[in-house]
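Comments concern the structure below.
Every protein chain except one is present and positioned as in the full complex.
Just so it is clear, A, B and C label the chains in written order, and each chain counts residues from 1 on its own.
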Amino acid sequence: MSLQKICEIIAAEPLTPHAYSITLEAGRIAEEARAGQFVHIRCGDGLLLRRPISICDVNGSRLRIVFEVRGEGTRWLALRGAGEALDVLGPLGHGFDLTGEKLLLVGGGIGVPPMLHTANCSGGEVHAALGFRSADRAMLISEFQQAAKTVAVASDDGSIGVHGYVDGLVREAAARENGFSAILACGPKPMLRSVAAVAAELQIPCQVSMEERMGCGVGACLVCACKTADGHYRHACKDGPVFRAEEVCWDD
Amino acid sequence: MSLQKICEIIAAEPLTPHAYSITLEAGRIAEEARAGQFVHIRCGDGLLLRRPISICDVNGSRLRIVFEVRGEGTRWLALRGAGEALDVLGPLGHGFDLTGEKLLLVGGGIGVPPMLHTANCSGGEVHAALGFRSADRAMLISEFQQAAKTVAVASDDGSIGVHGYVDGLVREAAARENGFSAILACGPKPMLRSVAAVAAELQIPCQVSMEERMGCGVGACLVCACKTADGHYRHACKDGPVFRAEEVCWDD
Amino acid sequence: MIDQSVCLAGVTLKNPIVAASGTFGFGREYGTFYDLSELGAICVKGLTPRRREGNPPPRIAETPMGIINSVGLQNPGVDAFIAAELPELRRHDVKIIANISGDTPEEYGEMCEKLSAAGVDLVEVNISCPNVKAGGLAYGTKPELAAEVTALAKRHSTVPVMVKLSPNVTDITEIAKAVAEAGADALSLINTLRGMRIDVNTRRPILRQNTGGLSGPAVLPVAVRMVWEVACAVKLPILGMGGVSCGSDAVQLMLAGASAVAVGTACFTDPYAPVKVRDELTQIAQSQGHGRVAELTGGVLPW
Partner (left out) sequence: MIDQSVCLAGVTLKNPIVAASGTFGFGREYGTFYDLSELGAICVKGLTPRRREGNPPPRIAETPMGIINSVGLQNPGVDAFIAAELPELRRHDVKIIANISGDTPEEYGEMCEKLSAAGVDLVEVNISCPNVKAGGLAYGTKPELAAEVTALAKRHSTVPVMVKLSPNVTDITEIAKAVAEAGADALSLINTLRGMRIDVNTRRPILRQNTGGLSGPAVLPVAVRMVWEVACAVKLPILGMGGVSCGSDAVQLMLAGASAVAVGTACFTDPYAPVKVRDELTQIAQSQGHGRVAELTGGVLPW
């Protein structure tokens, strides 16, 4: 059940030099949010399209989002302050399936925030593998340390954690711990592709959260097409953003 | 010489239930402003066209405008507060010719504000005749009482001043005082038409400030056409907004 | 409350607001926000004889007060629509308009037959989709072809046939007249204008199809002009659309000659847009002293 609500901003702050965190009083949107879902936010009067942002965390009726400035919409969003209001649609999409005793949560870059809510939602044991471009982009690590049994960090330039990519962390985690019921991942497509490849190799079921440009955000306009392995198109906003890795067409 | 300047708002306040007053730190735009000129104001990012607003008063580098909310742009303007900035182009247009010993200034409705600056600019004796729809729309009367030797007021419904139109006041003033060098008027076209008729009858030279929808505001786009008595089009932003009454084509 | 009902080609809509084809799916999604019976009609996503996958993504890009899309008529096919979607839609008290696109005139005929039998209220013949190669736009730009498709659609329909015109033409009245002569019961306009946006960093067009259809507030003045031109040129009722996002936009289209007004892109900004447009439009008509919103139609006073 998705809702539209004008949500008051409770807190707005920069989290890293590149990322911002906003906490909203979101009422039922927060209460009904499930792991891996997103909200669709109106960014000022001048932009027709809402911007999809994952739910990073929920606390009662409060909902937190974390985002990077990429263009006009997120730039507008970054300028908001506590007390202002945001027009939010949500919770949207098909999130992660959290069944399984022991989950490995994998986040890359701005794909890290939704894995925090996922960690907090899952009943079983969770381990986190987080990748960042560099130390100044690292975020939410202490929150993950609270929510997960182990937290491994990697960075592209070695400035924080292991020098390397998250798929390396996935291999290590799988070697160290045994018996992951599932790997759940969010991040840029190339990262998801390698995580999916490692998961397939290790024969661990894998779910990935995909990004696509959106219109309505609710499944009505069919613009957010994701190609599936069988050559059909499914829709990120409704059928996804989370898909089983083997459903996804990884070409291009 | 017209300039573009981002001007800080020094004061912004409602003047009547319908009109707002904004005082700007306008630097040279204020210093160079002459009676009857206007400024062209950008009203937010969503509106492409600036809005022309007459200069109501000048005090050093400070410039005051007074306006009514008519649509989107003036609605935006009415929401501004002290400390904010406005993108202003000005001073624009060809203002009033103030030569003459004794001037009768005539303002109707939202045409009243520019006559205040005109009163303050003129060297000789000035008398003012102001018309309003009703008492709750009356404004700037005390300022005029400071600037002018006599101030006569009329209203359409009799709720303030004389019950009637300003052309009546013009007749009375001309009968009372003798030897006006000129009548200068600003207001809605029907009012200007009748004032011009009275002036012609009394054989007093008359100048009128005309409104027309504008694009550039500086004379480059030719959209602000005002038909002249000889059938040609002149341009409100550059040739006007002030024209000699006999130049204007008063049909329609 | 004034009478909101309007008549479009003999079909009475309880109010003049129609969900525009392709922006409202088959109604299910927006039906979770409000009761679909609030609307005058729902024009469903464009149907083709068989299932279509549509174009590869990205399928959408934002432009100043507009969007361009290149969905490419992804849909489950007319049979699946009739079996799986129509019964669900029929549970609401709202008129259903089936929007159809074919590769050949015969395909249009085939779909009209099935949809008439299945009991839609109106068929909207889309001869103007800019996002498919065959058929589509070509039919919409050539009067003879437009007339041929219209005639065939009429022959195979037992419900009124409305033809949706493309704005990407030199003279829209020429197509409107051809379609009217071929027997159309109503016209709808405008479909999207063709546009393009290039990512200056990657140098790629944002849409995977390079170009797409422009809709949203940016196109409103073009829509008003075309509705007015068509209303002056032919006697048919018009479903006006293109850039409507508030009541006064809709009133403009009605004054220009539209009997009803569709709301599309505005739903993406605000899911409640159609309902708000309806309320604002009613409010304007009422404040102007009308007893029926239908009185707005054609009320423009050209100079």
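Note that a contact is a pair of C-beta atoms (placed from the backbone, for glycine too) under 8 Å apart; a residue touches a chain by one contact, two chains touch by 3 or more.
None of these values were measured; they are calculated from a predicted model.
Touched by the hidden chain within the whole complex are the displayed chains B, C.
The residue touching the chain not shown here, chosen from C:Leu73, C:Ala218 or C:Val234, is C:Ala218. The missing chain, though absent from the display, is touched by one residue of C:Lys14, C:Arg197 or C:Arg278; that residue is C:Arg197. In the full complex, subunit C touches the hidden chain at residues 63-66, 68, 141, 168-171, 193-198, 200-205, 208-211, 214, 216-222, 224-225, 228, 243, 248, 251-252, 255-256, 284, 288, 299-303. Contact residues of subunit B toward the unshown chain are 1-4, 42, 46-50, 87, 89, 212-227, 231-233, 238.
In the analysis below, only the chains that are shown with their structure count from here on.
If you draw each protein chain as a dot and join the dots that touch, you get a simple line with two loose ends.
Rounded to whole angstrom, the centroid-to-centroid distance between subunit A and subunit C, based on C-alpha atoms, equals 36 Å. Taking each chain's centre as the average of its CA atoms, subunit A and subunit B sit 58 Å apart. In subunit B, no residue touches two or more other chains.
Contact with two or more other chains is made by no residue of subunit C.
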